[in-house]
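One structure coming up, written as structure tokens, with questions to follow.
Only a portion of the chains appears, each positioned as in the full assembly.
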Amino acid sequence: MSEADGTGDGATVVYELGSGCTVSDVEEGARYHATVNGVVDYGVFVDIAAEVSGLVHTSNLVGDYEVGEDLVVELTTVHEDGDLGFEEVRTADYETRTVGRGNRLTMADLEDTVDEAGHIEGRVVQAKQTGGPTIFQVRDETGITPCAAFEEAGVRAYPEAGVGDVVRVAGTVETRNGSPQVEVDDLDVLAGAAATDVEDRLDAATANLAAPADIDPLVDWPALGKLYDDLREVARLLRETVLEGRPIRMRHHADGDGLCASAPLQHALERFIADTHADPDAPRHLLKRLPSKAPYYEMEDVTRDLNFALEDRTRHGQKLPLLLMLDNGSTEEDTPAYRNLAHYDIPVAVVDHHHPDPGAVEGLVENHVNPYLHDEDYAVTTGMLCVELARMIAPDITEDVRHVPAVAGLADRSEGEGMADYLSLAREAGYDESHLQDIGEALDYATFWLRYNDGRELIYDILDVNCDDTDRHAELVDLLAERAQQDVDAQLGVAMEHVTHETLDNGAHLYRVDVEEHARRFTYPAPGKTTGKVHDRKVAETGDPVITIGFGPDFAVLRSDGVRLDIPEMVAELKTEVDGGGVSGGGHLVVGSIKFVKGMRAAVIEALVGKMGEAELDEELGSSAAVADD
Amino acid sequence: MSEADGTGDGATVVYELGSGCTVSDVEEGARYHATVNGVVDYGVFVDIAAEVSGLVHTSNLVGDYEVGEDLVVELTTVHEDGDLGFEEVRTADYETRTVGRGNRLTMADLEDTVDEAGHIEGRVVQAKQTGGPTIFQVRDETGITPCAAFEEAGVRAYPEAGVGDVVRVAGTVETRNGSPQVEVDDLDVLAGAAATDVEDRLDAATANLAAPADIDPLVDWPALGKLYDDLREVARLLRETVLEGRPIRMRHHADGDGLCASAPLQHALERFIADTHADPDAPRHLLKRLPSKAPYYEMEDVTRDLNFALEDRTRHGQKLPLLLMLDNGSTEEDTPAYRNLAHYDIPVAVVDHHHPDPGAVEGLVENHVNPYLHDEDYAVTTGMLCVELARMIAPDITEDVRHVPAVAGLADRSEGEGMADYLSLAREAGYDESHLQDIGEALDYATFWLRYNDGRELIYDILDVNCDDTDRHAELVDLLAERAQQDVDAQLGVAMEHVTHETLDNGAHLYRVDVEEHARRFTYPAPGKTTGKVHDRKVAETGDPVITIGFGPDFAVLRSDGVRLDIPEMVAELKTEVDGGGVSGGGHLVVGSIKFVKGMRAAVIEALVGKMGEAELDEELGSSAAVADD
């Protein structure tokens, strides 16, 4: 025992390690308070923390100790295999310094450990600089919690720690606006084994928490069953995305099926986010639903999405988002947008039932769920798929969404085998077929007037998903469906007067209507729907093979029944056959649209009508009439 | 006296009631600290709180007491008439529990009672969940104050208490960002008599505070006087709405009269909200002024309004708003929108001077103020009405708005009897007629470029309402009126060259101008105003009966002087007479517009001109020229 043990620059420091410390907290040459946990012939084993132990060899011991006795030791050796070697030190003139970290706390513990010191280990998922401290959102295996580190007002603390890094944060648990928050004393970016440990825990937790709920499909329908594994993969991806604190931008076709797909999924994701994030604003900050104007992912939309994503990263330190395309996104036309995103960390997933261009989007997207990839067709609507997806994310919403696939099927005129079961399921839940039809019309009508605003609350009310008042739902749908019908009647009252008729060489009836000259503009129903309604009336009147063309100055909308058209192929031919026509377009086989330059309308339409007259008639009348008007 | 009085589950509890407690706080079988306040033959009267007293009958007394002495009693009986009966209890082994509520505090007291405990009683007008506590905005008879209740971070406290419920909140008055706020210890939803008491107080206060200011009209004009009682009802409704913490959405016609109506009312309401709400952001959160594109309440606007209202309810726990329609809203065309709102708790009030469709909106709106309902006409403009309304809400703004009715009257070409008085009133305040005209033009010009942004500050400056710099007002109006005039001159420099002339069978001059082909587009003045200016010049040139039609591809704007047109009737006839014309429209008798499908323009206009040629001429030239261009 030596009184002279103090160094020139003050008393010796002896560290008291918090019980949560690990080997990564110790350093050769430093001194520690230790407790004997075992006595052997060649020395004593000591603990300097719950999980940090080592040997003091007899040759390095000053006194005799029994288990439980305390002493001060110096760490002399860290062996290759991680074993520690100590030497006893006797000194009166020392200062005990507590290593600023106690037990490792998990996010789940925090509410019960307010005012306690401790440390957490996890991955940084957001790093936002405020006017005061830097706020790190750190994710461990149990949740995501804010950690406030203060360097200097408005100055980035721990600039070495960025989004994605694995860190150990020592600090004190405090309450901020009622939520637990860690006030940071120290923050280390972990590397090597220490980081791997944490990552392993996170991965295990993610694997566990990201696993889709183990549910059965609402109906027993083989065509749907074929896609179930693909849906599970998307469910896992979405759950992982939420767990990692990455935002989701959901882009969907702004029609009935698109809403039946996106609204239940929005409901499920909002719930899952709320369950896994402390911040009650997280559902709003991490999920956006955006109706798309075009039937594909336009350059304008992707530019806007990318711009918002980059701004959120800069302003809020958020991760770049995942893009989820619903009822949309399977074609060649979507690929420029996807390529644009490819330079940024923005993964893409697609759930669609439109005919995909073969191989077009593969390699550009993480997941692509589409019935055509399994030899099925549009009859399995995106709404049907996404209701299952939503249930895999939040199974307890099943009761609230079981009528939705029937709405989706009616809206997109699905005649798949599953429809009967979906309709009975809806009927059991109190929705008869006419009301389901009305919901579809009401969605269409409201969406038209919302003009690409998402209309969150209104859409939930109309669809009766996440709606707290079924009477209001019913009255609202009645009103909107009635208004929609009145507006359709008014529009057709005008347009039907101007429909022209001719008989094609193949015997099909061709009806033409100029929807720019002979329909009201900028009101409901828009040209596409107007054409569809004219067509439906003509089919009902004539009962024969019917084609309807609704044209404007630089576009035409096409509908046919009982004629074997292949619109994508006709468009491809017209592109090369009509010089300077500027032709583009497509759609389904028998329902689609075509664009051209104004000055070439006559040439394009006459060429198109020529091709229509050569098409074979379909004997099985009506079967080709499915799929709603875009 | 019994030592064995404790029950099996611990010591007896004796309650110490806060002095603010009432009968609703006591319970049969419970024990209370009491003080003798009277001695009678048959026992003693005791107080257990300032307002809670009762009898301990001699048979139930253990000792002898004088006034002022303390004892412990048990409540044995609550008589039908509310009288209380007690029994003395002697026990040494008890625990005193203070009932967590002191004096009842009113909102008006709170600033003087910081750090004091107490309770407040009132109605919940907003319940917002934050990341920490739930914030209830509670209204009592003196004001509205936030009460913060903490259950768990981000978890809704007292979920049984929603907007509209009557509650008693016990807690401590604290200061949050300098404003008083109650930190909630306990919150009870009241029912029965206790709730009725509070409601009675609130109703009395509302009746008192909601009473319109007792003012006289700015001018003595019988036509205006007839509507005064109706205006009082709207003033009361608006004041009540503010007192209840319900937001107001004000939709108004985006023209001179519409701004003369809405801006003074906005000023008055902002002031009244500031006076009755602690939160200085309340005027901004509770009042929105929204210029409407169309002359009626479009489906697009109502869809947007409803959507925002629902979002504000979800995100901020706000009540759904009241909708106030100004210079708009009296016709059949408005009813689909009103019906849409009817499914939600969104009351509607209308102040308008456009010709109402008989009975169209009654039953759908709370109030409908319109001169036509009192055999008066558009000469009583909405601006004139709303200046009175604004004064009923904030009478001290009178000085600031007394020139506004004259602006409104000139803008809408009112030739009512009151105009002379309004003009002298304005003249006395320093506004000569030419400056008032310029204000109208400047409003029109600025509104055009604001493109349906409300332009709060700019409109206040132009109108010289709530404007702190009269010189700036004057210079700004001069500049804008001059620019407007230059743009009109430029437009007419083009358009007048292309005006065609013909003489109708009835001798009236008909001028036609194609405002799509022969006027600059997307600039000021727009087609309607361009037509009006062409018409004015032609009337000045010819001085004879004149009709002017400004037409575009699918619309025509109509103006006439000296001809007895009935535009609404002509439109009604054309609807049925021109098959497939898609005719709609209307307006005033001699000023209006008509829409049709592009392909039927020639047919519609020729039929219209035919009708015009059959109209009677007006001998009293000019009197029908009133009302501005929409």
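Think of it as A and B in the order they're written, each chain with its own count starting at 1.
In this text, a residue touches a chain if its C-beta (ideal position, glycine included) is under 8 Å from a C-beta of that chain, and two chains touch if they have at least 3 such contacts.
The shown structure was predicted, so the numbers you read here are calculated from the model rather than taken from an experiment.
Taken as a whole, the complex in this structure file is built from 3 copies of one protein sequence, with 2 shown in place.
The rule is short, and it goes like this: only the chains that are shown with their structure count from here on.
On the side of subunit A, the complex with subunit B involves touching residues 111, 175-180, 278-281, 284, 446, 449-451, 453, 455-458, 461, 472, 475-476, 479-480, 483, 493-498, 514, 516-521, 524.
Subunit B makes touch with subunit A in their complex at residues 129-133, 150, 152-154, 299-300, 303-304, 306-307, 310-311, 313-315, 336, 339-340, 343-344, 554, 579-582, 584, 595, 597-600.
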